[in-house]
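Let me give you the structure first, and then I'll get to my questions.
Note that one protein chain of the assembly has been removed; the remaining protein chains are unaltered in position.
What follows is subunit A.
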Amino acid sequence: MTIEVIGISVLWLFLFGYVIVASIDFGAGFFNASTIVTKKHHIVNTVIQRYLSPVWEITNVFLVFFFVGMIGFFPQTAYYFGTVLLIPISISIILLALRGSYYAFGTYGTKGHVGYTLMYGVTGVLIPASLTTALIVSQGGFIRETASGRIELDYVALFTSPFAWSIVVLSLVSVLFISASFLAYYSSVAQDKKALKLFKKYTWIWSFPTIVTALGIIIEMRWHNPAHFEGLVSLWWLFALSFICFLISLWLLKTRNYGWSFIFVVLQFALAFYAYGVSRYPYLLYPHLTIYDSFTNETMAYALITVFILGLMLLIPSLYLVFKLFIMNKPYIQSGK
């Protein structure tokens, strides 16, 4: 394993961590708001509030870890992605800022304000959509070189591409699927039967669209980026395993093993996420950047990996403490104490 591969694997892990944690968070915000409209808010409110309160900052840090690490290990990405993604990522920052601060305002300041809750729900679906732009652009075909040698984002191509829209749709439905699955588990621990029933239903509703769009994207890749399509096909067995995990998770949901069901949802996404990551090796940005030509110097790479290991030794016990105190703590989940 080369140091470049170690670097990108670490970053991929952060990104996966963000996808899962943020999906739960975004989805929870969405359900929290949408149930106000459907008048079922009283059912889900307690469970969602109790989960979200202590962990909201942690989600954001995963994202920061990912892009700081990206610039650290692959500094050239700063130039390419930084230049072309000015507008989409700025929109993401603005939405993240509104979401984060208004959540804090709503929770610690004036409790139960409907405006905050709605804002929190709407940003929860807009952020995945705008952040996904980075992934879409990395697939190639959306960056144009101007006569003066500048690079810029081809917005017309981006907005008219069915491939791009499919990825946006996938990001939205998987956010809702992951989140519903987790919240079903969380309500079962809280012994909140009404909330459990509702989230179980939501998990079923969003499960099949997730699989259908994912499959659609793989097929579309054939036209969008044939080389990558071949990479995907050669890893068919990983995607098949992912699909099996999906089926197992649904079966476990049906047989009321909510914790295991959620674990298999995570496994399903992990397999697909890593299979996708491996299939695009060695490209960071088709066809401009690979992990090799954009890599930082070796000294910095080793320094970063050392810090990463030391940092994990500090963080894992701390996160374990959070987990023990809030997330896996039955008295807390049930009563908020």
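Here is the rule we go by: a contact is a pair of C-beta atoms (placed from the backbone, for glycine too) under 8 Å apart; a residue touches a chain by one contact, two chains touch by 3 or more; residues count from 1.
The rule we apply is simple: contacts and distances are computed from a predicted model.
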Have a look at "UxaA family hydrolase", "3-isopropylmalate dehydratase small subunit", "Cytochrome ubiquinol oxidase subunit I" or "Amino acid/amide ABC transporter ATP-binding protein 1, HAAT family" and point out the UniProt protein name belonging to the hidden chain. "Cytochrome ubiquinol oxidase subunit I"
Have a look at A:Ala97, A:Ala157, A:Val233 or A:Leu247 and name the one touching the chain we're not showing. A:Ala97
Kindly state which of the options A:Phe30, A:Phe81, A:Phe142 or A:Phe199 is in contact with the chain not pictured. A:Phe81
Touching residue (missing chain; options A:Val68, A:Val114, A:Ala157 or A:Ala240): A:Val68
Which listed residue, A:Val37, A:Ile58, A:Leu215 or A:Val233, touches the chain dropped from view? A:Ile58
It is residues of subunit A that touch the chain not shown, namely 53-55, 57-58, 60-61, 63-65, 67-69, 71-73, 75-76, 78-83, 85-87, 89-91, 93-94, 96-98, 100-105, 108-110, 150, 152, 296-297, 299-300, 303-304, 307-308, 311, 314-315, 318-319, 321-322, 325-326, 337
